[in-house]
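What follows is a single structure, written as C-alpha cells, with notes after it.
For this view, one protein chain was removed and the others were kept in their places.
We just call them A and B in the order they show up, numbering each chain from 1.
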Amino acid sequence: MLYREAGDFKTGYRSDGQTFPIRLDRWGYYALVAVAFLVVPFLINDYWANAVLVPFLIYAIAALGLNILTGYAGQVSLGTGGFMAVGAYAVYKLMTAFPDVSIVIHILLAGGITAIVGMLFGLPSLRIKGFYLAVATLAAQFFLVWLFNKVPWFYNYSASGQITAPERTVLGMAVTGPATSAPAKYLICLCFVFVLAWLARNLTRGTLGRKWMAIRDMDIAAEIIGVNPLTAKLSAFAISSFFVGIAGALLFSVYLGAAEVGEAFGINKSFLVLFMIIIGGLGSIFGSFAGAAFMVLLPVFLKNVLVGSLGWPTDLAAHIELMIVGALIIVFLIVEPHGLARLWALAKEKLRLWPFPH
Amino acid sequence: MDQLIFASEVLVNGLMTGVMYSLVALGFVLIYKASGVFNYAQGVMALFAALTLVGIQQGQVPFRHLINAIFGTHLESFGWTLPSVLAILLTAVVMIALAWLIEKLVLQHLVGQEPIILFMATIGLAYFLEGFGDVMWGADIKTLDVGLPQGISDAVEATTANWFGYGFFIDRLDIWATIIAAVLVAALVAFSQYTKQGRAMRAVADDHQAALSVGISLQFIWIMVWSIAGFVALVAGIMWGTKSGVQFSLSLIALKALPVLMLGGFTSIPGAIVGGLIVGVGEKLFEFWIGPMVGGATENWFAYVLALLFLVFRPQGLFGEKIIERV
Partner (left out) sequence: MKTLKFAALVAAGLMAAAPALADLVVPNLSYRTGPYGANGTQYADGFNDYFTLLNERDGGIGGEKIQVPECETAYNTEKGVECYESTKSSGALVYNPLSTGITYQLIPKVSVDKIPLYTPGYGRTSAKNGKVFEWVFNAPANYWDGASIAIKYLLDQNGGDLNGKKIALVYHNSAYGKEPIRTLQELAKKHGFSLTEIPVEAPGQEQKSQWLQIRRDKPDFVLMWGWGVMNQVAIQEAANIRFPMENFIGIWWAGSEIDVTPAGAGANGYKSVTFNGVGMDYPIYDDLKTHVIDPGKASQGGPHVGSAVYSRGMYAAVVIAEAIRKAQELAGTSAITPTQLRDGFEQLDITPDRLAELGLPDFGPEIKMTCDNHGGSGMARMQQWDAEAKKWNLITEFTEPDQEVLAPLILEDSEAYAKEAGITPRDC
C-alpha cells in the first residue's frame, strides 16, 4: 500500500533504465546515503568503527570485486586473499616511497597494480574452466603470499617481515596510522565504497557487463555471437582485481595498520569473500553489500550473545559459533541458493502487492 | 654423484609423500565422480574421523566440555582403552552415520543445484564439522596410536648404504602408508568392478538420469559413496594423525590434495594416485634444487603452479574425462 509504483511515470528510456526505478526506493537510497555521510560520522565510536563498520565497508568492496568476476563473468576465483595482499603491499611501498603524494592516489594506484597482477593470473582462464580454474587460482593465492613473505624488498627489509602503515592525511585529517579517529576511518572507506559501488553498477549494466554475463551463461555461445572471450575474461579479472586491490590496500592501511601477509591475507580471506558473495547473491550489487554485512556482523553478534549474554566459556562459544555459521550457510543455500539479494527482491515484490496479494 | 644420490633419496621420499597426498585426494575423487560434488569438507572429515577414533579408543566422553559447562559436572572419560581394530570399526560406523546425515540433511535438499552451490554447501559443512568435532572431543592435541611403526627403516638404510655408500632415509610409516594405499585402491577398484553396488555406483557416475531409469536408488548410492569417502578420510586421518598428532591443522591437508586433483583429473582414481606421486616428487625435488636459491618454503605453492602450468596444456587433468562443450 505504501510501497508502490503507481503514479510513478517514466517519460524516457533514461528514467526507465535507472538503478532505482521505484520512487520510494530512490528516496530510501538517498536517505541511506545521507545518513551514512551526515549522521553516522557524528555517532560513531572506536568500537563500532573498528569492529563493525570499517570491516563491513572494506569487505563490501572486496565482495563487489569478486562478484564482478564470479557473479557477472562466471569465473570462480579463490585467489582473493592473494590479490588483496598485492593491494596492501603496493600501497605500503607507495606510501613509504612517496610520502608526499596523497594516500588516495596511492590506494588507487595500488588497485591498478593489482589489476595488472590479476590479469596475469587470469590468463589461464582462457583455457581452464570450472573447478579446475577455481583450484588454479589458488596458485595465485599461495604464490603471492609466499612472494611477499620471502622478498625483503616488499617489506622494506624490516626484521620480522611485518608492514606497518605510517600516518597519512587527507584534507588535514589523519586517515592511516594509530592516531586516526573513528569518523575519519569510516569516512575514507565510505567514500571509496560509494564511488566504487557506483562504478560497479554502471559497468555491469553497460556493454562490458553484458559481455561478462554472456560469457558466464555460456562462453562458447558468447564467442559465436561476437563476444571476444579474451578481452571479456581479462577485463573481468582486471576490474575485479582493481576492486579487490583497493579493498586490500584499505584493509591494511586504514583498518589494520599493520599486517603480516600469511596471516592477514591467507586462504581464509579468499573463502570469506567467496562466502559473502554466495550468501549475498551472485551477480548482484546489493548482494555484495548484504553478504559482507552478514559475514562481518554474524560472528560479532554470535560472540556477544553467547559469551556476553549467556556467559558461556569462550572456547565453547567459538566452536558453537563455527557450527552455527556452517549450518547457516547450508540452510541459506537450501532455502535460497540465490542469496540475500533474492530474498530482498522477493520481499519487495510482496510489499508491492501488500495488502492484496491476489 | 653425491648430488645424484641425494636427489634419488629425495625422489623416493617424494613418492612416499605423494602417496600420503593421494590418500586424501582419493576421497575427493570418489564423491566428485558419483555425485558431481566437489567436497571441500574432505579434509575436515579426515580430522573428524581421527578425532573420533582417538576419542573412542581412549574412552573419552563425547561433548564432555559442553555437558560440564551446562550441568557443572566433571565428566572426563569412561575409563576404557579399546583395541585399535575395534575402535577403527566403531569409527567407520560413525562415518557411515555421518554420511547418512549429510545425505538426508544437506544433499537431498540441494539436488539439481549448480555445482558452485553444492561446493559452497560442503564448505559450510566443513565449518560445521570443524566446530562439531571440537565440541564433541575437545580442541587439545591428541596422540593417535593404532600400532603403526614410525621412524627410519633400518633395512632400507643398510641396503642402500651397501649399494651407494649412503643410507637412504625412508620412514616406516610411509612404507605402511604405501601398502595401505595400494590395498585401498585395489579394494576400491574390485568393489566398483565386481560388485552390484559398485556397478550401480559407476552407472550413477556416468549418468544420473539413466541410472535412475533402470531402478538404481540415487539416495542409496550417495550415502554409500559418502560412507566410502568417510572411510578413506578415516584412513588418511590415521596416517596423518600418526605423523603429527590429531589436531585442527589436520584439516588443512585438504589444501595439499587440491593440486593433486587438478593434475590427475577430478574424476579418475588412478589419476589421484599418479597426480599425488607427481606432486610429491615435484615439490620435493624443486625444494631440493631450486628451493635454496629462492629461500625455501616453496612447497605450499609449487604444487599449485605445477598443476596450473599442466592444466594450460591439458585442461581436464591427466586422466580426467574430456570436457566436451556444445552450444
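Here, a contact is a pair of C-beta atoms (placed from the backbone, for glycine too) under 8 Å apart; a residue touches a chain by one contact, two chains touch by 3 or more.
Since this is a predicted model, take the numbers as computed values, not measurements.
Visitor: From the list B:T143, B:T159, B:T195 or B:S217, which touches the chain that is not on show?
Guide: B:T143
Visitor: In the whole complex, not just what's shown, which of A:A36, A:A51 or A:L123 touches the removed chain?
Guide: Going through A:A36, A:A51 or A:L123 one by one, A:A51 is the residue touching the chain not shown.
Visitor: I'm checking contacts with the chain that's been left out. Which of A:L38, A:A159, A:I225 or A:V335 qualifies?
Guide: Only one listed residue reaches the unshown chain, and that is A:A159.
Visitor: Please give every residue of subunit A in contact with the chain that is not shown.
Guide: Counting over the whole complex, subunit A touches the hidden chain at residues 45-47, 50-52, 55, 96, 146, 149, 158-162, 164, 166-167, 177-179, 255-260, 262-264, 297, 299-301, 303-305, 307-309, 313-315, 317-319, 322.
Visitor: For subunit B, which positions touch the chain that isn't shown here?
Guide: Spelled out for subunit B, the touching residues are 6, 9-10, 13-14, 16-17, 20, 65, 68, 72, 74, 134, 139-141, 143, 150-152, 169, 171, 240, 243-245, 247-250, 252-253, 256, 283-284, 287-288, 291, 295-297, 299-300.
Keep in mind that, in the parts below, only the chains that are shown with their structure count from here on.
Visitor: Considering only the defined contacts, which subunit A positions touch subunit B in the complex?
Guide: Listed in rising order, the residues are 76, 124, 127-132, 134-136, 138-139, 142-143, 145-146, 149-150, 218, 220-221, 224, 267, 271, 274-275, 278, 282, 312-313, 315-316, 319-330, 333-334, 337.
Visitor: How about subunit B: which of its residues touch subunit A in the complex?
Guide: Subunit B reaches subunit A through residues 38, 65-66, 69, 105-106, 109-110, 113-117, 119-121, 123-132, 134-135, 139, 255, 258-259, 261-262, 266, 294-295, 297-298, 300-301, 304-305, 307-308, 311-312, 315-317, 323, 325-327.
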